[in-house]
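Let me begin by presenting the structure, written as structure tokens, before commenting on it.
Note that one protein chain of the assembly has been removed; the remaining protein chains are unaltered in position.
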Amino acid sequence: MIKRREFLKYVGLGGAGVLGSGWLLEKVLSDSDVQSLNAVSLTKPAVESWVTSICQQCPGGCGIKVRLVDRRPVKIDGSPLYPINRGTLCPAGHSGLQVLYNPDRLTSPLRRVGTRGENKWEPISWDEALLLVQKKLSELREKHLSHELVFMDGDSRGLMSTLIRRFMEAYGSPNHLRTNLNAHSAVSLMQGGSGEIAYDLSNANYVLSFGFDFLEAEGSPIWLARMYGQLRQRANRTRARIVQVDTRYSITAAKADKWVPVNPGTEGAFALGIAYVIVQEELYDKEFIAKNTFGFNDWTDTKGVKHAGFTTLVMREYYPEAVSRITGVPIEDIIRVARGFGQERPSIALSGKGATSYSNGFWNEAAIHALNALVGNVGKPGGVVPQPEPPFTPQADIIHDEISKKGLSRRKISEAGLYTNEFPAQVLFLYHINPVFEFSNTKKIIDVIQKIPFIVSFSSFVDETSEYADVILPDHTYLEKWQDDTEVPGIGFPHVGIRKPVVDPLHNTRHTGDVLIRLAHALGGTVSTSFGHSDFLSLMKHSFRKMYESGSGSVVSEEFEESMMIYLEKRGWKVERAASFDEFWGQLVEKGGWVAAPRYPTSLPDMFQTSSGKFEFYLHSLKEKSQNKDDQLLLPHYEPPEFIGFENDYPLYFKIYDTNTLFGGTGANQEMLLEMVGHRFYQRWDSWVEINPETAADLGINHDELVSIESSSGRIEARAKLFPGAMPDVISMPVGLGHTSYGRFAKNRGVNPNEIIAEKFDSVSKTAVKFSTRVRVHKV
Amino acid sequence: MARWGMVVDLDMCTGCGACIAACKEENNVAYVSPEEAEKGRAISWMQMVNFVEGEFPNVHIKYMPRPCMHCDNPPCIKVCPVHATFKDEEGIVGQIYERCIGCRYCMSACPYTVKYFNWFEPEWTESTIASMNPDVSLRKKGVVEKCTFCHHRLQKARDKARAKGMEVVDGDYTTACADTCPTQAISFGDLDDPNSNTARLSKSKRAFRMLEDLGTEPKVFYLSEGEKNV
Partner (left out) sequence: MFDATDYEDFPLIEPIENTGKAFYRTVVVLVAVIVFALFMYVRQLRIGLGVTGLNEPVAWGFYIVNFVFFIGISHAGTLISAILRLSKAEWRRPITRMAEVITAIVLAIGGLHPILDLGRPDRMMNIFQSGRLQSPLLWDVTSITAYFTASTVYLYLPLIPDIAILRDRGTKPKWLYEFLSWNWKGTEYQKKVLERAISILMVMVIPIAISVHTVISYIFSMTLQPGWHSTIFGPYFVVGAIFSGIAALLIVMIAFRKVFHLEGYLKEIHFSYLSILLLIMSLLWFYFTFSEYLTGYFGHEPYEMKVFWYKFAGEYAPYFWTMIFCNFLFPLIILSNKRTRKIPGILAASCGVVVGMWLERLIIVVPSLTNPRLPYPQGVYIPSLTEWSLFAGALSVFVLGFVLFAKFFPVISIWEVREGRERAVREVTERIESYLPTPHGAKSG
């Protein structure tokens, strides 16, 4: 029998027990690791420092400053000094440390031990690896097959690009294939020169963009976003108008004043329809046309043959009714846009991959660029301006031996060559490129790659293509290396960014530039003597001397506003602040870059390096290339785009687009970017396909349901997003997911649309185009 | 004393999401597995909210970056049983992770759905643990977290100001999201300071707040997009 008193005691004990177990629970529940991490970071006084460098998560070329705590990088922010981004960053810029610290980085050179694609490797030493590669290269040269070294290069510019080109030339191969270019081939024929242009958006009043997704994925995304900000809210200026011609309600379309959905590939016709109204209503810049263009009106050549001019062609064929029929754009819209474009100058027409990634892409671009000439907006503020290069000290000439001379005389292979079975590569170098993932019709690419006897990858990660490599010579990540960053697309003023190691390399990796120099030296002979520098850093220092000596431009700094510098320079001032090159170099490295004022051409003929010395509506140079061309085929005109897959079988157009998170696919190994990949579609970590709600209803597809997308090249499955911003017969999908390799985060997440993109090439420039595939969609 | 607030100019915002990323990096916000994210357990102090109107081709979508509104009259703190979420004297609505009992009442009460719960012990991968911001404490399983207006930056600014014997004023501190915004669409500052750009913008004719009629008095303002006409 228990006494009440005792009972109370037990109650007391029980209570204590409850409290005690609470304490125990606390112990069980709390994670000591996390606590200790907090404790460490909070108790020890940490040393904080900032290092500037240049981002390389995309080709945008933004300046960054990395925060180090006890020399450990902990955060990336935008460098406030750097003129491209002025202290700001995009999502990928922020996730850079997830590249540096990525758990799937390669920590040493690897030699393949499994079969190709099996992803089995053994670590080897650098000496061993380099010897292996050098032997292959020597063999090839001995066999006089130097041209069968193919260097695929996805991200080089500035000195790295020069270095690779030099290596290939000295070695004796013309096959340096670069993909990282949204090449303006039509522009280069119309204006002459390389076609490298920039759009001076911040000063424009009317921006007409044809598939130029400048708020998501064009050129330098932050630069363009900043320009957009200025178009919107700028002091003492009217709010510029933006019209986005796009087959999808892209973010650019959403932020534009008007979205014009057009039938895919008919942008050229739309542009010519606008030209019609502008000519008809005489809204064009008569002075500019008369002085600076060729082929606007009918003309007679030296032989007395009469040729039709641009106006004649436009007035004959591109009247609004006809254009409306082709493009699907209502007549009122054509007229309204044309009037706006003609009147609200400076107005500027932009062409992006959306307009050019078709078989008729060259001509679409030509038609669009013709609009810039119509309103006389070339070579002026608020218009199309040249993209100048910074002054670099040239290197000594390349010395060619017989082998390299012979090799270089061989015909350069094209991207189209990749899809034929006689792709003539014995040795393939892969630098910042992943064709098995990024190129159309990935299955065919694998077939071709499989057959190449020796493949070397410089990637920092095992990506899809590197799985087929024989040797991987891992590069530093961009946070561990020296590199210059120039020629950022579309910037419009000369600039050099200094990418420098913010930490010592974490692993046993090497700068690809250094590796190439070492290989060249090891190959001996003229190949070796073409390389006077022992490593990439000394090459950089050498090249920058001219920048210092020229006295133009200035190291980026707090004190100088861009506009101030431009003002000074225009008046002949030299913003010189360093007493010696070493001092200049020191400043450059510390501040992270150099800029100079934009160079508007002093006279327009300077800008037009064509045979007529003028802006050419009539493409002389194309005539020279292919003799017997009809006049109207040498003027900007509309050719119907070709599609793969018959309409009956494949009723929908299939569009893909780059996002500002995954950047084609490189971002897919970073948690941050995967988690926010579809932040505007509430989608994380997975692919999706945008379908118009009515189209979906016809197909019986619900939101977020899995659908199958089938083209003549293959079939993929993705989650449907019913999106009122999708055109009824166009479905769109982001690129970048669907990796089968590339580390734990990227692998098996989402799908890769490239698997079903049929290969297709531009009819004139022969570059690969991506938007020509038709598909059918159904519920799975 | 400052009353910190934020203005987001939707006319300038390009919906790029840099603010989302900057916030995650700055504040040591954990990543959850893709499977968990699919279930709606991802944590994103700043999030993009889409307002869709109309049908093809007359569709309009408004994208609004959404941090915590730091309401002056916050429904979330009224319901917390343990004072684990509170409004400080400068108007910032904060969380005390070490005190929160994880009842998620504040989550249910926030009309803006800005509070996030740690459904599991956060698992830090090598790539994320190495880049932790030492200024921001890590959250553990079972507690609620949300945007703090980068409170740790305020603390630093306060320390600096105090060393000089001054108070923190507009411009002394800004948030990670405002810092990084490419178009400078986000402006952060003292809403009570007549010289503050943020305060000026918050009184602009274009200014509005989310769910204004609830009377929560958010300190995050939005400036409407410009007239669209072509």
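Note that the chains take the letters A and B in the order they are written out, and that residue 1 is the start of every chain.
Just so it is clear, a residue touches a chain if its C-beta (ideal position, glycine included) is under 8 Å from a C-beta of that chain, and two chains touch if they have at least 3 such contacts.
All values reported here derive from a predicted model rather than from experimental measurement.
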Residue of B:A30, B:I92, B:M107 or B:M132 touching the missing chain in the full complex: B:M107
Candidates B:Y31, B:F56 or B:Y116 - the one touching the absent chain: B:Y116
Positions on subunit B where the hidden chain makes contact: 36, 39-42, 49-52, 66, 75, 78-84, 99-105, 107-109, 111-113, 116-121, 141-144, 210-211, 214, 216
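Following the convention adopted for this analysis, only the chains that are shown with their structure count from here on.
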Centroid spacing, where centroids are CA-atom means, of subunit A and subunit B in whole angstrom: 31
Partner subunit A, residues of subunit B touching it in the complex: 9, 11-12, 14-18, 20-22, 24-26, 31, 34, 37-38, 42, 44, 47-48, 50, 52, 54-57, 59-63, 121-122, 125-134, 137-138, 140-142, 179-185, 226, 228-230
Touching residues on subunit A, where the partner in the complex is subunit B: 29-31, 34, 37-38, 41-42, 46, 69, 72-78, 85, 87-95, 97-98, 100-103, 215-216, 221-222, 225-226, 228-229, 232-233, 239, 241, 243, 249, 251, 254-255, 257-259, 261, 336-337, 340, 660-661, 670-676, 679-680, 682, 684-686, 692-694, 724-728, 749
